[in-house]
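Yeah, one chain of the complex is gone here, protein chain that is, but the others are all in their spots.
Naming follows writing order (A and B), and every chain is counted from residue 1.
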Amino acid sequence: MSPSREPLFLARQNYRRRRISDAARLLPFLGVILFMQPLLAAGQGGNGTAGWLVYVFVVWVMLIVVAAILSRRLAKTGSDEVSPPGYGVEDAR
Amino acid sequence: MALPFNILVLVCLAYVVFLFLVAFGADKRASQGGSNWLGLPLIYTLSLSVYCTAWTFYGAVGYAARSGLEYVTIYLGPTLVMIGWWWILRKLVRIGRAQRVTSIADLISSRYGKSNGLGVLVTLLAVVGTTPYIALQLQSVTLSFAVFAAAAPGGFEGADLSATALWVAVGLALFTILFGTRNLDANERHHGVVTAIAVEAVVKLVALMAVGIFVVWGVAGGTTEIASMIADSPISNWNINPGRWAGLTFLSAAAFLTLPRMFQVLVVENVDERQLATASWAFPTYLMLMSLFVVPIAVAGLNVLPPDANPDLFVLTLPLHYNQQGLAMLSFLGGFSSATSMVIVASIALSTMVSNHIVMPIWLSARSDEGATVSGDVRHLVLTSRRLSIGAVLLLGYLYYHFSGGGAELAAIGLISFAGVAQVLPALLGGIVWRGAARNGAAVGLIAGFAVWAYTLFLPSFGEAGIMSAQMLTNGPWGLEWLRPRALFGLAGLDPVVHAVFWSMLINTGAFIVVSLLSFPSPLERLQGAQFVNVFEHSASTKGWAHGGAEAEDLLIMAQRIMGADEAQTLFQAQASDQGKEGYLPDTTPDFIARLERELAGSVGAATAHAMVGQIVGGASVSVEDLMAVADETQQMLEHSSQLEAQQKELTTTARRLSEVNEKLTQLSIQKDAFLSQISHELRTPMTSIRAFSEILRESDLDHAAQEKYAMIIHGEAVRLTRLLDDLLDLSVLENGQVQLYPQHEPLSHVLDRAVAATSSLSAGGIAIRRNPEAEEIGLYTDTDRLAQVFINLIANAAKYCEAQAPCLEIKVSQKLGELRIDFVDNGGGIPPESQAVIFEKFSRLSDQAAAGGAGLGLAICREIMDKLGGTVTYLPGQSGAAFRVTLPVAM
Partner (left out) sequence: MTDQTSDLKIGGDPEPTVAVTLPRHVLVIEDEPNIIEAISFILSRDGWVVATHSNGETAVEAVLKLRPDALILDVMLPGRSGYDILQDLRANETTKDLPVLMLTARGQKNDRELAERLGVNKFMTKPFSNAEVLETMRALIEA
């Protein structure tokens, strides 16, 4: 039960799961980079509000879609790390 | 032209009543246990929308009208935090549940060694940071009323604005008190409030989108038209301010984590980690939809409405301009929902903090000489202090609104508030990722950050006529230029908010890290640090109490006062059975005490719970073993020791069971001998009288009266012998399972009546019996004659053994957890703990001879009977006197 006791060579499913959680960790950084794009354009003039409006919302929707896919896969396979409802830590011992 | 103001008030009231019903229904449902839909990720996601306040609803459009696209930063921060849930939120939620955290102040206090000082600090910071924000909500509701009032044909006077705000504040206080403090939930969850918030979330989203759709397709005529409208508008060329764009995104992300109301819905009200997984994408979607039509609405407002129109109210004034009464009404309700949901959740969160970190500690220290066990019902006190705190928080908000005059732009107040509460961020994040984070560091960082925030942002916000003079703002205090509030250390040219956030966070974080590095934390703090940082690896509980020492019964009494009798008894019983023991009093192992402390923390906060348990357990709080656990930092050691620990734990439990069985066997063998000896004694005693008097009768010439008397004695003793033999046979039949039951329908009250009548003639002990006839109106289908036999025994026992001046027996009937409970509680001295285990054994009469009359078989027979009836009879410790509990399955 204890997550600290895992074998060295993970099963394929476990391996996949870990990579998904890596992706979930990286997603906010991708978000930061994309959302900070307008900074690069600052001072260059010709910043149409409508254009950036579309850009921001497209990035937004894309992040949401990726987050949804990742979180669904994490929740589905993650019975050992995402604890089931109503389980306190003391019960997991 | 506009709809009458009265109708607006009516619709508003109807909406509030509807919310009341929703909250009431959800609470009711939750209390009946049928609350599966309350745990839905959707409800959780929608409840997060308390982030979107009236500032968002009305202010975002105003913001866009002034500064173009910048308004989205307020939503981008939370979006990044949500999609990055795997980093921070997941950990916070796990910690929140493991440690039963009740508020953000409680989390900080608990992490840094259950320090109440830090709890107070965070609470004060939260109150100072939130009060202007509550004022802002009151202002926006009032302004929106005024918009309708102005449009209405002469119904409403502008002078009543302050009164409107007051009424709104009073109404919100009532709602919050009703649903926020109905009970002292062990987990601090408020199903009713959360459901009402979820409904409001839908209303505000629908309202804003309806206005947006109306503007795009109704007014402009389509997406291309609106795009060209944007291109022609004053905000077409977006002068991006890089500092504000990045700074505000960071600030909104920080505030999303640290705002008391956000912590309340994100962590405290969370029932299941899976809710978070769904919310990680669903809540960004909500935010995205909320901001989708902001620019179109702003552009349309700038285009159509007169130049002096307040852009903060475009959402309302646009539909009114086009005479769309229904849409305006919906939009008004959306704004109303945004304001009310924020105020409700914020005041619940603040009142919990004020009550747990300020009121309770003061109360505890005021009566520290009495100790936690003898004080009255703590639950009542906690609830009262929360109610008063809610009132006080709203009063503060109202006063702020009243005296500030409600002039500043909405967005400005919001950002100032954000920057204030964001000061908790270093202590919060540091606390969950860095074990070296120390209490002193957190305290110094918080104070420094807060001071910088107040100096550079909060105080200047009152304007030049306010607390800081114009001269001081331009030249700095005493002419020291490098201390100018808006250009600290010569950093001029930055936006004031970005400037304040930059310096306050830098100084806060710097002080936090440096002081943490220099200080040496207490053992308890280090333990908590390890628990928080490694919450996923250590699944072990927080240890904190040295072995032994505490009296289980004292703890039970205290726990009953805080958690309620049923919950406390269930907890103690479960723990006892985990340890392989029977009854309600487990061994007071460190594990158990730590768990109890966490349960109590769910009601009164970590620091207070620690103090209360400390009053009973006393003494040192951390053992050498516990410290060793902290010292073993390498993964390998932890792995190894946790394996060993598990094995050892198993062994300990087995050993405990074995020793208990062994003890029982030994006792049984002793009892077997004692049984024979007892039988001998019980039979020989009446026999002695019979033999002696029959010899007397035989050999002597007695007068008639004496003969008569002695014959009576012989008769009486023969009856006594017969009764004893009957009891023995009864018990033997029951024990061998050959008993025939005769179930019949009979109300419980009737069975109790019979038992009371039978004992009144039998014992005539003069014990007063208190009953509750209403609770006894329960139909039974069981062998009620046998049940009555049990009751008679228990009542007769009380009559015989209760040594109070005015003996009194209370019979309490209740239904809990699918069983019927009948408690017999007298006001005598009770049964000493060492005897509680044996009273149900045969011949275990406690006082040797006494006036008992029986042979000590009564309770043994009771236990056998209840066993046959499918129920139990147990001794209930921790009551005013001796107390026995009879339970029967309700299905009967």
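Assume a residue touches a chain if its C-beta (ideal position, glycine included) is under 8 Å from a C-beta of that chain, and two chains touch if they have at least 3 such contacts.
Predicted model, so just to flag it, every value in this text is computed and none were measured.
Visitor: Quick check: which displayed chains does the absent chain contact?
Guide: Hidden chain, whole complex, touched shown chains: B.
Visitor: With the missing chain put back, one of B:Thr688, B:Thr722 or B:Ser835 would touch it. Which one?
Guide: Once the missing chain is taken into account, the touching residue is B:Thr688.
Visitor: Using the touch definition from the top, which of B:Asp106, B:Asp554 or B:Glu717 touches the missing chain?
Guide: B:Glu717
Visitor: Touching the hidden chain in the complete assembly: which of B:Ser365, B:Thr384 or B:Ser680 does that?
Guide: B:Ser680
Visitor: At which residues does chain B meet the chain that is not included here?
Guide: 677, 680-682, 684-685, 687-693, 695-696, 699-700, 713, 716-717, 847-850
Rule of thumb we're sticking to: only the chains that are shown with their structure count from here on.
Visitor: Taking the mean of the CA coordinates per chain, how far is chain A from chain B in Å?
Guide: 31
Visitor: Within their complex, state which residues of chain B touch chain A.
Guide: 39, 68-69, 72, 76, 79-87, 90, 94, 97-98, 227, 230-231, 233, 235-242, 245-246, 249, 271-274, 277-278, 280-282, 284-285, 288, 292, 295, 535-537, 539-541, 595, 635, 638-639, 642-643, 646
Visitor: Help me check something: in the complex, which residues belonging to chain A touch chain B?
Guide: Going through chain A, the ones touching chain B are 1-5, 21, 24-25, 27-28, 31-32, 35-36, 38-39, 41-42, 47-50, 52-53, 56-57, 60-61, 63-68, 71-72, 74-75, 81-83, 85-86, 88-90, 92-93.
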